[in-house]
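Can you read through this structure? Questions will come right after.
Of the protein chains in this complex, all but one are displayed in their positions.
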Amino acid sequence: MTIAAQFQVEYQQFLDPLGRVVRPLPAFAEHPAALIALYEAMVLMRTYDAKAIALQRTGQLGTFASLLGNEAVEAAVGTAMAKEDVLLCTYRENGVQLMRGVTVRELFLYWGGDERGSDFSGPRHDFPTCVTIASQCLHAAGVGYAIKLRRQPRVAVCMFGDGATSKGDFYEGVNAAGIWRLPVVFVLTNNQWAISVPRRGQTAAQTLAQKAIAAGFDGVQIDGNDVIAVHHAVREALARARSGGGPTLIEALTYRLGDHTTADDASRYRPAEEVADAWKKEPVLRLRNYLLEARVWSKEQEEGLLRRCNEHVQAEAQAYLDTPAPPARQMFDYLYATLPGAYAARRAAILGVTSEHGPDHAG
Amino acid sequence: MTIAAQFQVEYQQFLDPLGRVVRPLPAFAEHPAALIALYEAMVLMRTYDAKAIALQRTGQLGTFASLLGNEAVEAAVGTAMAKEDVLLCTYRENGVQLMRGVTVRELFLYWGGDERGSDFSGPRHDFPTCVTIASQCLHAAGVGYAIKLRRQPRVAVCMFGDGATSKGDFYEGVNAAGIWRLPVVFVLTNNQWAISVPRRGQTAAQTLAQKAIAAGFDGVQIDGNDVIAVHHAVREALARARSGGGPTLIEALTYRLGDHTTADDASRYRPAEEVADAWKKEPVLRLRNYLLEARVWSKEQEEGLLRRCNEHVQAEAQAYLDTPAPPARQMFDYLYATLPGAYAARRAAILGVTSEHGPDHAG
Amino acid sequence: MAQITLVEAVNLALARSLASDPEVVVLGQDVGRDGGVFRATLGLLEKFGSERVIDMPLAENLIVGMSIGMAVEGLKPVCEIQFAGFAYTTIDQLLNHAGRMRHRTQGRLACPMVMRMPCGAGIHAPEHHSESPDAMFAHIPGIRVIYPSSPKRAYGLLLAAIRDPDPVVFLEPTRLYRLFKEEVADSGEALALDTCFTLREGNDLTLVTWGAMVHESLQAADELAEQGIAIEVIDVATLKPVDFDTILASVARTGRCVVVTEAPHHCSIASEIAATLAEQGLLTLLAPVQRVTAPDVVVPFPRLEHHYLPDKRQILAAVRKTLEFA
Partner (left out) sequence: MAQITLVEAVNLALARSLASDPEVVVLGQDVGRDGGVFRATLGLLEKFGSERVIDMPLAENLIVGMSIGMAVEGLKPVCEIQFAGFAYTTIDQLLNHAGRMRHRTQGRLACPMVMRMPCGAGIHAPEHHSESPDAMFAHIPGIRVIYPSSPKRAYGLLLAAIRDPDPVVFLEPTRLYRLFKEEVADSGEALALDTCFTLREGNDLTLVTWGAMVHESLQAADELAEQGIAIEVIDVATLKPVDFDTILASVARTGRCVVVTEAPHHCSIASEIAATLAEQGLLTLLAPVQRVTAPDVVVPFPRLEHHYLPDKRQILAAVRKTLEFA
């Protein structure tokens, strides 16, 4: 018996749950401004999230998937990516989208059931939200291939959850990225749950990061509630990808603090203590503790930030609510570049029968 | 940075390419009879294979996929499995099927374009040949689940090639087997080619065995031209599965000595030297060398064996050629347990229009 | 006898099948503790244990592929796909394996499994949650496709599907899951597959439909009845194979037919029915068969859903046009 191959998966953390430094910080984290920017982004995400849930509860938004608990991952990815990079993400990564320039109003339009939310002002080349779990892993490989073929210094960042790792699309995508050493960073937010199925129900693998071994490249596991660890890992992976070093799989360990969506009731399937425990490790408080401790953040700054976030989100929500319903012809307008003649009659019939001011049910 | 997980993939070989023992043999191989039985099986496979190609070349069989080079893997699996175990295999594992009781005539019927070849006399519960690559990995997980649920001491053996490991079905199947520790042995014959795509074109993983790490169980790599190594690995994996120890992935390294199928011309895409090199490591000669060297096999025995194999295959080929074409109604007969009334008219029309003795093109 | 909703009727049939047949297993995403996202499997885990009520990893292709393996080995898997829009990845396994296992082994093996899923639009759901792939399934040889439209039929047809020796795709109209209740006796009596249900008799025109559109069609028929027009309403129920005898007999009597589906128009089951009527019933038709369908566009987001989905208004318009045809 000889050994044909050996592997290991590394784990990275800088801040412990109380915001105390457990190992020397990476260079970028030496600058308070960088960490404050991350913190501000995380607080904006929380404000956005709370407003979305409030809108849904009052019948002004459709089903919504809260990002509560995801803030560190999203702020880190949003900061680390360059504008010309390409984001491929799920319904739970609105925070990254916000940081890339998608507006709160556009996100509300999306969740309000209006396709125009995906015609967003964020980087125009970013992909729309992917709902069919793991599909975007294949698209990311295609984007990576296109980038590599054109010798561009860009990276595709593909985000997905622990549940997504069970699907063939995930595996086929990472395997392809490995073959051609594509510039793709796979960011896996392991929030321990896929609706009601716990992480251990998805796979017997002891880490999800090790799934990259099947694709022939490195997977790394990080504390996903530690924004410094996430930022550090994503930054390194982006740099490697950009310089031809190929793909990375980053497993960020977090916890889904909220229900799966507003249509879900997580208390049906998970114990209250588990959730309470998770709140002790949550990312926003952790970074705030660190910043306060480091004396680079104050109560006044906090209050100012909260006010600004609230005002912004409030104004955007109003703009969303003021947006008139899309016209019926929108169904046909963007079906093809030019609508084939065969559609003319049906289009006319629908536009004739249904008044452009028919019943509207946003949400 | 800490280490979250560590893994290794082992490699096993007992006989070197010249048939010399490189490490102490496992207990079963101490009995010449066991090795002779394996040898006889391998020679029958080769005889069958040559006849199939001859039939195809003379227009008496359809496209055929040669198993040349696969003999050690197939003989080992065929011997190690119990009758009540379940085989799920591809077009290239006719050798295992033969050992399990499928007749040569039935295999020729299959390749001759007659579904009755899959209504075979081998274990009636074995799956028919799977042509859509990797699909059977999902079925194997389902079979394993059924076996486990019923607390039966049985194992599903799922065979496939290197190309199959790129498909989501493979990954989803092994991942599922890991979750419930199902009694499934995955036997991956890495013959280095998937039609014209070489092994390295499928994945950047340095071994294929390591793909099991993504599913949370062990993968092992073996010399697939060494029937003792294969038999040993399969036997161990079967025993583990049977006793509740869960699945194993065995990567058997072989070489596809022939064309992909009779419709292929491998000289278009692979160098003659590579094939010549591979012939130096081939499994049948290797075991014969060992047996001759150990003085448990003689020239006379060899001649007798070849004669018996030829006679058997010849007789079966004749029986195949003498089998009349199936009747047209066969299309409808086994579509449903009971043909729904809605099919009656169409069935009648087809049976009316096309004579039961219409043109027949076996192959 | 209890008044129950359609989704409760599904639950009842599942519970009864699990209780009466030890080979039945239920599998799918969130079917365990959560009871399924629509609660169709509520309480089953608690009653029958996690070995027989199986929370699956997030892979529809796996759910169907494993069901095939189980079925061939003699279990009776009833798997759930969370929404029809996530079922497209399973077509390969359904078509290339489930639907041909019996045929390719000439009867040696079979694949008795049921694949259930909520289907259709009308609940203002997010993208991919309002799909109607019934025609795609119906195009697959060797399987049955069932689509009940009331609690009673859901109960009886699901029992039948589970007892059937061949693979069945069982579509459940999401929109009707909780729209109304009906008395359903847990009698264990299955309804017949491969037959239409004539829900309302009438001599003026035949409305042929299935799924949630049955509801819209019945409402249209009610409204027309008030105007003295007698509409026959047929719930096709089994979409593969279709019971054309019942439909042809009805149209032979009424001479007029409108087929209603919420699936996209092109190559839909409505096309099949209209074509067959035109082929075999041409002499009895007093007017062309009209189809009321969804347009061949992507199912829009909720704010445009009411423009997309056929409704009573469109059915009434088609009926009137057909009745007025000279």
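A, B and C label the chains in the order they appear, each numbered from 1.
Assume a contact is a pair of C-beta atoms (placed from the backbone, for glycine too) under 8 Å apart; a residue touches a chain by one contact, two chains touch by 3 or more.
All values derive from a computational prediction rather than experimental measurement.
Undergrad: Which visible chains touch the chain that is not shown?
TA: A, B, C
Undergrad: Based on the whole complex, identify which of A:93, A:172 or A:259 touches the chain you can't see.
TA: If we include the chain that is not displayed, A:172 is the one touching it.
Undergrad: Which one, C:206, C:254, C:290 or C:314, makes contact with the chain that was left out?
TA: C:290
Undergrad: Any idea which of B:142, B:168, B:183 or B:247 touches the chain not displayed?
TA: Result: among the candidates, B:168 touches the missing chain.
Undergrad: Spell out, residue by residue, where the missing chain touches chain A.
TA: 86, 115-116, 118-120, 124-125, 127-128, 132, 135, 137-147, 149, 156, 168-169, 172-173, 175-176, 179, 330, 333-337, 340-343
Undergrad: Touching the missing chain, which residues of chain B?
TA: 62-63, 91, 112-115, 131-134, 163-164, 166-168, 194-197, 201-203, 263-264, 268-269, 325-326, 328, 330-332, 335, 343, 346-347, 350, 353-354, 358-363
Undergrad: Need a quick check: the contact residues on chain C for the chain that isn't drawn.
TA: So the residues of chain C touching the missing chain come out as 61, 85, 88-89, 91-92, 95-96, 99-100, 103-104, 127-128, 135-136, 138-139, 141-142, 240-242, 264, 266-272, 274-280, 282, 285, 287-291, 296-298.
In this section, only the chains that are shown with their structure count from here on.
Undergrad: Name the chain whose C-alpha centroid is most distant from the C-alpha centroid of chain C.
TA: Here the answer is chain B, farthest from chain C.
Undergrad: Suppose each chain is reduced to the average of its Cα coordinates; what separation in Å results between chain B and chain C?
TA: Here chain B and chain C have centroids separated by 40 Å.
Undergrad: Can you work out the whole-Å distance between the CA centroids of chain A and chain B?
TA: One centre to the other, that is 44 Å.
Undergrad: Find every residue in chain B that makes contact with two or more other chains and list them.
TA: 168-169, 172, 175, 179
Undergrad: Could you say which residues in chain C touch two or more other chains, in rising order?
TA: Where chain C meets two or more other chains at a single residue, that happens at 57, 59, 61-62.
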